[in-house]
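Written out below as structure tokens is the structure these notes cover.
Every protein chain except one is present and positioned as in the full complex.
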Amino acid sequence: MIPHRRLFTLLAAAAVGLLSAALARGEGSPPAAPLAPPASFSAIADPAELSAAYFAELSKVLTSPRCTNCHPAGDRPRQGDAARPHQPPVFRGPDGKGLTSLRCAMCHREANFDPAGMPGHPHWQLAPAEMAWEGKTPREICIQIKEPARNGGRSVEDLIAHIGDDTLVGWAWAPGGGRTPAPGTQAEAKALVRAWVESGAVCPK
Amino acid sequence: MHPSRRDVLKWTAAGGIVLSVARLPFAEAATFESTQTMPGRAAAGRAGAGRIDAVAKVTGAKLYASDFRAADMEGWPATTAHALLVRAADATHVLTGLELGLLGADAKPSVVVTAKDLERAGLRAPPFYAGDLLCPLGTTPVYLGQPVALLLFDSFDAYDRARITLREKSPLTFGAQTGPVEQPNYAALRFTRVAGAEPGAPDAYSPLMEGWISPGFFAAGGRPIWKPLPASEGGQYKKGATYGEEIRALIAAKDPAMVVLDRAFRTQSVDPMFLEPECGLAWYDPKARALRLALGVQSPFEAADALGDLLGKAKAEFKPERIETHFAHMGGGFGGRDHTPFPLYVALAAMFLPGRPIRLAHDRFQQFQGGIKRHAFEMRSQVAFDRASGRIRAFAADHVLDGGGLANYSASVAVVSATSAIGSYDVPKVDVTTVAHHTRGVTAGSMRGYGVLQTSVALETLMDEAAEALGMDPVALRRANLLKAGGRSLTGNPWTVSVRTPEILDRLERHDLWRGRAAAKAAAPAGTRIGTGLAISTKDYGTGADCSLGRVEVDPDGRIRICCDATEMGNGIGTSVANRVAQYLGRVADEVSVARIDAFGALGLVTSDDPYTITQAAQDKAARNPRWVPAISSATSASIGAHVGTQAAAQAARVVLRFGLWPAALALWGIAQKDPRRFLWEEAYWQDGMLILSGLPPLAQKDVAAKAHAMGALTGAMAHAFSRWAWAQAAFPLDGLDWAADIDALAVRRGSGPFKVLDRGFVAFPPASYNRIGTSFTSSCGTLVQVAVDTASGAVRVARAYSVLECGQTLTREVVVGQAQGGFAMGVGYALLEKLPPFEDGPGNGRWNLGDYVVARASDLPIHGLEVEVLPPIAPNEPPKGMAEVVMIPVVPAILNAIHDATGRRFSALPVTPDDVRRAL
Partner (left out) sequence: MPAISLTINGRPHGPIEVREDLSMNDFLREVLGLTGTKFGCGAAQCLSCAVIVDAADGTSATMPTCVVAAADFDRKKIRTIEGHARDGVLTPLQTSFITHFAFQCGYCTPGFLAEGQVLLERLEKAPIARAEVERTITEALDGHLCRCSGYVKYHEAVRDVILADPKRYLT
């Protein structure tokens, strides 16, 4: 028999984090900042400027601590809204999931464990070093995110699904434990990525 | 060996409650006591060396207060209820309500206790903890983290659900903004000393001569007016303050023959961060009208007394007839469990849920929110050096301490900060003011090295800066100013123990790290700056009223059992007392029981007055009662473990040797009455379990013990010792002799008979005037560190270090070295990592944990590059000296001096963060 909780976490993962989102957004989580929909930029006539504006809006998500904490500049992730170094000191390790003795999954289980404010996801890990965003401007992130060598080997079209559908990315909108969620919703972020890609993926100045 | 009578220490608290720790004799020890007895019956002897509590600690035995539930306590009901303390995270608005509607039906407390309930029950805060135990509705909490309500839950699950919910959302509501509640300051004192004109001449003015003085006047807001005012009040203050102002004028005159430094320093509040959060278990048995508790505190006697005060005037249903306290090992203390209010709340929980054992346990958020903190300091220090000689001519300082919400130890910390302000140095003119303020911060109290840690940061960085300004070597400048044996300290008294600072400076100066500092700096790789710094510190041990209770028994097989009142928080007291007793009785104890204030009923001790303020006349009168002592038992704090904590047991063991084992040995050797070798007992010594006296066959320890029992000789002794910067001495009638020793009460047993108290024939308590001494027991430590500063990040890494300390006779070498290593780590944390902001952003908001509060990990420390040297005692019989605090202190200024050497920048506010360094570069 699959224990109830295990079943629950499997369902949560399958349902793109919707269940855990509902759970995690209970008491204590500060409200997410809003994210403007692509349509709200229709006043911008210049197509390049419009595309860049989509990215600038999206960058509110990409530069949120929910994203940069695990896209760190070095090998040690950061934690919390203040983005302080992770305690205990954990490091990337060969597979992005920690060194031998302090693996991510020791604490970060398949779903958030809210009684201890502990975030979780089945694939908890650091973004690869070449995908570091910490301390970068939206423009720098934009240029980086378009390069397959520095975006995990993705085409810009692939980014729509990565940001829009990936459940680990989706955790950023349901972090629990008093953490401020990434701005908007994952669906809103997906719409912005799609609009940016379809408008030529221009980077902001 | 097995006393037939119950041993009960009883004393009567306010309101006539009998405070006692009743226990059965050894053979029938209750479950709890057997868990606290090391190495314990289960462990058949100790395998080789090691701490006496080592096996228990590596096997997960129930040991700490947090390990016990009702089911573990013999004779208690089986199930445990749970209590939750709700604390205020706001101290500037009126508390308007407690809304528990957010708790689900399965998370409701069965009892809610508020300030009103305490009032109705007639419960009151003990004097030391004066203030509202629970903040009344309609008032502004006096401090952040002030308790508001106790929620009592029948089941763990209900409690657990409630604490999860309340961790996210406070049930407290607040109304109008009032600003913080103002309260008077906790202490304001001035310490001034003017030496006589010639070396060796009497002082012109000193606290020892004239008493301690406090200004009589305070400006609005509680700030003391330090200037001498032309008023009739405070005349005593005026005299000292006039001398003090002259010293300040001298410094301000800017004599070209002097180099004057005038600097400000800021040190932060930190948490002791002992790893076991505070917790306790209690059961009020209404049938027996007995309140029983299991606690873990550094001050067991005080805790029991405070519980008596809490409940002594209560209405009948809230007033037990007896309070029985059990004290467990602690998962760290560092001062933070000395005089903690936590046991009061444990007792309240039990009194409001009669008949049910109940547990109150902090989680880490709550421990940050409610536990005792270190005082944050602001200091201004002014020093005038003679340009030609480098000698300090005058020193003035002003200390402002943040005492937080309740008084606790603030007055003592303020005093220690002042009396330690000139550290190890000889300064002819000193004037220090010190004031501890009430603030809305979390209560600050005792923590490792208090007072001295903060002032050493100022003094030892000033010494380095002065050396630079004077063009002198930093070691030479320190050496030129050292207080020598017999010289007078700031309060005007000399230190009465060995003074080893000259040797410590020599060792630092000779060390490779120091001699190679220029080369190391030059060899720094690109992007790194290397710097080396040193500092020395001296720290008082003892408080000026320290007690020790010790009981030693030897059975016919030579097995040794020891009880003492000192507590075990990692300090190794059990091991040290066993080792010290072994020097007399030839065998490391088979059982040691610590934190036992209950095992000394036979002494029948009584006390009166406050040992710190008693007059000489009152002391002389009281001392006529042979059962009277100035104080019965004291906290395990102030580094007194080795010196005081082992004293009574050691003296008891000496009595057992002299009047028990020695006569037995004489009998076994067949030495006759008139043989002069009868008097050579101090020439005899133990080696590998054999008693040896030259020219005679060695005797096995167990044969000697068996003979002592067979002869009806003395086989057990219990003693009380008291120190006020000197031991109380008394003489007791033993075998026709007047046996004089550094103890003031003694009971002995012969064969397997009961303990019988002996009336002292003579007693000399240290004079009451010794209360004017700041310290006379002091030990010293020097630290040398090399840091590597990463110029890009500003990160400071302590790369290598050397600490050299002295502690008289070493009782357990590994414990001493371990304390030095641990003190070093805590020093690194204080210098570079740990910080608690004072108010709303600080720990009182209930959101602090170890992610934000960073304590040193192994990766922050030079664990392979830390060398510790312990100086040998000046003589084999030099008494042990306290050392567990001083080892932390010079680490901090040494790091600051090393950072300066590396970067050319001086930092005067702690901790020094990478951002600070990066900005400065």
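Worth a mention:
Labels for the chains are A and B, by order of writing; each one numbers its residues from 1.
Definition applied: a residue touches a chain if its C-beta (ideal position, glycine included) is under 8 Å from a C-beta of that chain, and two chains touch if they have at least 3 such contacts.
No experiment lies behind these values; they were computed from the predicted model shown.
Every visible chain touched by the undisplayed chain in the complete complex is listed here: A, B. Of the options B:V55, B:A411 or B:A566, the residue whose C-beta touches the omitted chain is B:V55.
The residue from A:I44, A:A83 or A:C107 that touches the chain not shown here is A:C107. Between the chain not shown and the residues B:P180, B:G280 or B:G331, the one that touches is B:G331.
Listed by residue number, the positions of subunit B touching the unshown chain are 47-51, 53-64, 66-69, 71-72, 156-157, 160-161, 164, 272-277, 329-334, 363-365, 569-572, 812, 814-815, 818-826, 849-851, 855, 857-859, 861, 863-864, 866.
Subunit A meets the missing chain through residues 3-6, 8, 87-90, 99-103, 106-107, 109-110, 113-118.
In this text, only the chains that are shown with their structure count from here on.
The mean-CA centres of subunit A and subunit B are about 49 angstrom from one another, to the nearest whole unit. Residue ranges on subunit A touching subunit B, taken from their complex, read 27-28, 79-80, 82, 84, 86-89, 114-115, 178. By the touch criterion stated above, subunit B contacts subunit A in their complex at residues 102, 160, 164-165, 168-169, 847, 850-852, 854, 857, 859.
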